[in-house]
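All protein chains but one are shown at their positions in the complex.
Which chain is which? They are A and B, in the order written, and residues in each are numbered from 1.
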Amino acid sequence: MTRAATYIALTGARQPAHCCLPLALALGHRACPLDDFLVFNVAFGKTVPDISYNAIANLGYADARFLAPVYAGDTLSCESLVIGVKENSNGKAGVVYVRSRAFNQEGVEVLSWVRWVMIPMRKQTKEQRTQAPKVPELPPEVEAFRLSVPEFLKPAALEPRYTGSMRTWEDYAPGEVVNHPGGMTLEEAEHMLATRLYQNTARIHFDAFAARSNQFGKRLIYGGHVISICRALSYDGLENAFAVTAIHGGSHANPTFAGDTVYCRHVVVGRDAIEGRTDLGALRLRMIGAKNVELAELPAIAPGGKNDAVVLDLDYSVLIPRRQSA
Amino acid sequence: MTRAATYIALTGARQPAHCCLPLALALGHRACPLDDFLVFNVAFGKTVPDISYNAIANLGYADARFLAPVYAGDTLSCESLVIGVKENSNGKAGVVYVRSRAFNQEGVEVLSWVRWVMIPMRKQTKEQRTQAPKVPELPPEVEAFRLSVPEFLKPAALEPRYTGSMRTWEDYAPGEVVNHPGGMTLEEAEHMLATRLYQNTARIHFDAFAARSNQFGKRLIYGGHVISICRALSYDGLENAFAVTAIHGGSHANPTFAGDTVYCRHVVVGRDAIEGRTDLGALRLRMIGAKNVELAELPAIAPGGKNDAVVLDLDYSVLIPRRQSA
Partner (left out) sequence: MTRAATYIALTGARQPAHCCLPLALALGHRACPLDDFLVFNVAFGKTVPDISYNAIANLGYADARFLAPVYAGDTLSCESLVIGVKENSNGKAGVVYVRSRAFNQEGVEVLSWVRWVMIPMRKQTKEQRTQAPKVPELPPEVEAFRLSVPEFLKPAALEPRYTGSMRTWEDYAPGEVVNHPGGMTLEEAEHMLATRLYQNTARIHFDAFAARSNQFGKRLIYGGHVISICRALSYDGLENAFAVTAIHGGSHANPTFAGDTVYCRHVVVGRDAIEGRTDLGALRLRMIGAKNVELAELPAIAPGGKNDAVVLDLDYSVLIPRRQSA
């Protein structure tokens, strides 16, 4: 099932590794690999019926690793393991921690991630609440040695004629801030199309009639779609960051609704060398999604800091070619 | 031309037979077969320019049989035969009965169905009206012996790990009512995308400027899209009903508009054994589509009964595995 064209229409994704076959082949792929966040969102969608169909909020991510490329025509299956639970003090909801893993049709693990979600609890008396809280220890980051870089990758193939940019790993300095120029106004039809494309069925995104009685009185946009929009917007400035390799952590800091216009800022967190590879490196980035605001006027947001305009704060790493000596 | 991914984005279809290649192959298919209602809607669309471009209403269906699977890349062509006509007493419109048949590029008939539509009449004097009414006799149902079940089908392949459900043919008792949990709010952009995907050009769905002067003052949603939405919503509860095999009858009981939220209830009508097959059976169902209502509060609707919230009442049959003795 190829969903790549629909994904482009929904997000504006332009990273050429995913839509330029000659480049994909030169990189060593056998076809155009799917956009990493398309893979993430499809895999995520498969966990919804078992985990978060009735979720109140998707609270955070940790230890997400993109392990192998996925191609059009591949079939993904997922398994999830509940690794922790914690009741809220009000006894009405609780947090569930889940490790999910996605596999392709050959059984190759392509993605592994932890997320935690807030889910309503069954009604019960105080005496019935006997489950001891168990909060899993989660790594604060995916260390560089745990990143999965396909051996076959030939990143030197990503010549400037493909992306228009000559910037390599060395050119991004920790602390650098990039306010990407575009903005994307989101519509009800669009986020529902995207969320259905991912076969994500969470009710809060689709049912305006039921949503009248939620705290916002309307449908919420699936956070993974906001990530995809920000990834697409950030092509202008991160042209050569051709693959996503890990998500260290992150949260959907505020809800996004139809009618909101999303902008994206990136902050360069650091550079990680990859053992045994002089041709590419990992760039650790903070993807900040903000809505209905001029990015130039958005203050610096400290990690963990809050701002009413910020809807996404994602700590993740991309792969990018290193400068080659002549 | 593969429209499967766009169909998923538009409807949220999740039946794995249509999007999980390993399962499709295990069932005996050579590729993922297209969703049956995608086939129905595409075939229907091909009949619109000749039959119902200016139709006032699509009144009913009968004797629809899904005869052979359709795969991505197949090309469908259709032929239609007018089998009956009846003028309305006011002489301004009439009902036209049509048998349509769809064939793939090899000439294999994949779908056959009857529908009747109300169409405006040319202006004429009473004396000019000479066409004798001819109402065709239509079978009240597609009898089980007329259902087309591909010989190659291996329904035992539909293991619970694919759908999460162990329910088989035997587990659905006549009279059982299933209120499916999801709801889908429809937007103008979505139903127009879907209806164009089916290459259905009926004016009433696309032209808001002209629609100002129709009885509703706005665009109507194509009824076939509502059927597709209901089929997708009903996956939760009918997980193993992997194929649609017949439509016995049905009607679009009320119009659906953008902004409406559609819900789906199924009522089990009966079980039909298939001659020569102990591995699958047919389940006869009533698909009731309702809008802007809590299904739990929707009363039972007698066959042929009316309710302002009900937009669809479809009498059809699906194929589902039978329980296998150990």
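Convention: a contact is a pair of C-beta atoms (placed from the backbone, for glycine too) under 8 Å apart; a residue touches a chain by one contact, two chains touch by 3 or more.
Being a predicted model, the structure only gives us computed values, none of them experimental.
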### Summary
Per the whole complex, from B:49, B:160 or B:305 the residue touching the absent chain is B:49
### Query
Thinking of the whole complex, not just what is shown, which of A:105, A:292 or A:307 touches the missing chain?
A:292
## Note on the structure
Where B:166, B:208 or B:300 are the choices, the one touching the absent chain is B:208
## Note on the structure
The one residue from B:43, B:192, B:221 or B:269 touching the chain left out of view is B:192
## Note on the structure
Across the whole complex, the chain not displayed is touched by chain B residues 1-3, 5-6, 10, 49-50, 53, 73, 75, 77, 105, 187-190, 192-194, 196-197, 199, 201, 203, 206-210, 219
### Missing-chain contacts mapped onto chain A
2, 4-6, 8-12, 14, 19-22, 32, 164, 181-185, 187-190, 193, 236, 259, 261, 292
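The criterion applied here is as follows: only the chains that are shown with their structure count from here on.
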## Note on the structure
The distance between the C-alpha centres of chain A and chain B, rounded to whole Å, is 36
